[in-house]
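Reviewing the structure listed below.
The complex appears here without one of its protein chains, the remainder shown in place.
Per-chain numbering from 1; labels A and B assigned in written order.
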Amino acid sequence: MEVKLTLNGKPVTEQVEPDLLLIDFLRAHGCYSVKRGCETSGCGLCTVLMDDRPILSCSVLTVRAGGHSIWTLEGLQQEAEDFVGFIADQGADQCGFCNPGFVMNTIALLRENPDPTDDEIRAYLAGNLCRCSGYDGQLRGIRSYLESRRQKGGSHGAER
Amino acid sequence: MEQKDKEKREQNTPEYKNINRPVRKKDAMQLLLGKPVYMDDITRRDALVVKLLRSPHANAIIKEIDTSIAMKVPGVVAVYTWQDVPGSRYTNAGQTYPEPSPYDRLILDRHVRFVGDAVAIIAAENEKAALRARKLIKVKYEVLEPVLDFRKAKDNPVLVHPEEDWYPPCPVGGDNRRNLVASGVNEDGDVEAVMADCDIVLDRTYHTKAFSQAMMETFRTYTELDAYGRLHVISSTQIIFHCRRILSHALGIPKSRIRVEKPRIGGGFGAKQTAVCEVYPAFVTLQTGRPAKLIYTREESQIAGSPRHEMEIRVRLGADKDGRIRCVDLYTLSNTGAYGEHGPTTVGLSGHKSIPLYTGNLEAYRFGYDVVYTNLQAAGAYRGYGATQGIYALETTVNELAEQLGIDPTRIRDINMVKEGMIMPAYYNEPANACALDRCMEHCRQMFGWDEKYPVRDMGNGKVRAAGVAMAMQGSAISHVDVGSATIKLAEDGSYNLIIGAADMGTGCDTILAQMAAEYMDCDVDNVVVFGADTDVSPYDSGSYASSTTYVTGKAVEKACAQLKEKICTIAAEQMNCDPGEIVFEGKQVRRMNTKETMTLEDIAYKSQSFSTHAAQATASHSSPVSPPPFMVGMVEIELDKETGQVTVLDYMAVVDCGIPINPALARIQAEGGIVQGIGHTLFEDVLYDEKGRPMGSSFMQYRLPTRLDMGKLRVEFERSYEPTGPFGAKSIGEIVINTPAPALTHAIYRATGVWHRELPITPEKIVMANRRKNDEISKGAE
Partner (left out) sequence: MITIQNYVQAESLEEAYTLNQRKNTRILGGMIWMKMEDTAVGTAVDLCRLGLDTIEETEDQFIIGAMTTLRQLELHPGLNAYTKGAAACAVRDIVGVQLRNMATVGGSVWGRFGFSDVLTLLLSMDTSVELYKGGVIPLEQFSEMKKDRDILVRIRIRKRPGQFVYSAMRNQRTDFPVLTCALSQMDGEYRAVIGARPARAMIIRDEDGLLKDGICEASAEAFASYAAQQAPTGSNSRAGAAYRTQLVHVLTRRGLLKLGGM
């Protein structure tokens, strides 16, 4: 059946099977950042934004995404570049397989709450598993990004 | 030399530009920005989809298998069964030849040995067709009684591997007629005499489970025929060269017909030191001539992967009242599951990498072991590789000893631990050339505030706070075995290509090896480009496992760089018409000493490309007769809710001696990641089977990994030592970091509850029910 959606700001119209999951649609459209880490909606690797809300693309039918706006990391490179260097500085990228989902959910977090506490960061990102880093390096990276933004005098999320 | 080493240590290694620096991983931005770098991102989308039909029975013989209906599903290209595959046995273990692991596998066997064992290979144009076909394969099994309890496996009348062609390439004491993969004992001193003379002997038995590595990227392999008709394998593997050999054995084709390449790997932790899935798509490609791809589901990774060896460890510990530990007798029963990958070797570490921690006053030790087959998922290599299990058992016994003697558990270690310069009889008589374990303990005690946190504090409402401690060691590479190699070549702009066969699986070894090359070549890290790994291109490397890459491959980088410098000088000398001995290498240029004449690297590189007979590249290999242990101390503070059994980790602090950390940021992340995995294994990651041997933890819904809400605050610091046999004084870091959480948490839980838990994981239920039993006993005693 036909689905019309906006993918990273561009309209896409296509015939798809009704049971095609959004993650598979996205990967077929070159959005390779979207990863599958489990089949049980529990790892966060496939996180994308649907109408600005973070969701699990492994658990959405593509046809259900019709009429909505989908953003993957491919479309949010600049917003990600603002802060991922700080995570790189911690070495917390590690194997990298969980990074896109983690980065997408961090984008969602910072849009929703531009100046989160450590506990708010942990709570918001709890659905993003990482087996390599032990999580603390990711937190330090986000924290030092927020610090640097503060020092630059930018008010919370003012650049957006 | 010794003086210089000491100075280096004390001066904080200031002379280095690139070593002991937190350099960003070279691939960091690509990874963080989600670029397509993993197997499924870079391989053909029209490859055949490969799926496996798996056995529902723990032990069965395939009586009949009918694939005719499955073959009729549109899109299905092939279905293979045991009748279609080669008949010579091999092992999937990624180990140096001859492998200590037995040759006990066929690609598909008529005898299936665990729930999840492969029964048939399906290749189809798309996933839907493959899955439909899988449902339509008709199999009749003769279901046999399985061996599910590893304590009853040895000499059980039911044999997991009754076959005649079972073959052990190394004599490790195995016997398939006894369900035995390996068996042995070694000792030093008169254990029974010393035990008899000790004031106190503790005899304790511990049980650890088959924890899953659960790396985020599941097992996966892509195969195709290349332009020469060779089998080109792109796999998420830690062991390209072993993988090539394994495929050659399994498929019965020459190694020259196989090329194995690894792209970025989404985590391994040892899981991908076993060729878990490579052989299936490779077989499909050879049969059909078409590209094929197999991506394990999470369920498959959980039930048919290569998890930790379940072990039961009995420790007899002899000591005197003053706390001197005089004797250790350790016996390990290890469960290798249905196939023997890494069985004979993991078990060794349970003794050899625990007992030497107590070299201080040790008069005698004995370490015995049996490794048995069962009809459960085959185990493999997992970070820590047996040391984790042994250290959990021994460290817990030492904590119990300290508590019984009323000696502070950190102080009892002060007087017994191995110290720099000691010979370690339980560690192949290797010397502890670099050992800062004593400083780690003192540092951690201060940082953690041990003296304040060790006493149990009642927080009200049933909650108490308590602390625990543990030490750990590991090795750095397999001595006398592992080979690391590096090729370094000069490019026209004066940059270098570093080509390795070790596998960066997220750890950052590409970067730290580049740091080393940059240090030797006196340039920026950005000036070194790294490639790894491809059997057609890379120099031979055993692969990334056994905490070997920094230590062994790093040393190969050192050697290769030294050779390249000489070659650069030779090329320059030819141009300057002088003897190479007159030329000194100065990083961006070389200089002829007496004339002060210089030549830039750029000019030298161009010269090497024009009418030159000297290659501006060098390859070197390294191997080590010793495996210097890194050391570590971990301390944990928990809050335990006595009424619900809930354990909340508040603080985990650790101090690590990995020699000189080449990249402190990456070393720290290794430590933090290892600690969090260890916390998971200790508190909730569990491996459960039903009474028929069917796994219950087949998804992340059941097998729970720690999230960032489960780990408390981490703090990791380093105490440096200088290992003379390692590159820049470095030892390893990758594995040791997983070893302290289980004993430290077990200790803290004892402090909070008065109960020693000797089986992992220690769930809230176990804590509550054990407390209840203890209270019942106390009240019974009072009556």
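A few comments on the model shown:
Methods note: a contact is a pair of C-beta atoms (placed from the backbone, for glycine too) under 8 Å apart; a residue touches a chain by one contact, two chains touch by 3 or more.
Keep in mind it's a predicted model, so treat the numbers as computed, not measured.
Within the whole complex, the absent chain has one touching residue among B:Ile253, B:Met422 or B:Val768, and that is B:Val768. Touching the missing chain, out of B:Ile415, B:Met593, B:Ala615 or B:Met696, is residue B:Met696. Considering B:Arg21, B:Arg110, B:Lys128 or B:Arg178, the position touching the chain not shown turns out to be B:Lys128 (whole complex). Against the chain not displayed here, chain B makes contact via residues 127-128, 131, 461-462, 643-646, 683-684, 686, 688, 696-697, 701-702, 704, 706-707, 709-710, 763-765, 768-769, 772. Contact between chain A and the unshown chain involves residues 1, 18-19, 21, 39-42, 44, 47, 53-56, 58-61, 63-64, 105, 108, 123-128.
We take it that only the chains that are shown with their structure count from here on.
Contact residues of chain B toward chain A in the complex are 22, 24-25, 27-38, 40-41, 45, 213-218, 264-269, 297-299, 505-508, 663, 665-666, 668-669, 671-677, 699-701, 705, 707-709, 711, 713-714. Considering their complex, residues 27-28, 32-35, 37-40, 42-43, 45, 72-74, 77, 80-81, 84-85, 87-100, 103, 122-123, 125-139 of chain A touch chain B.
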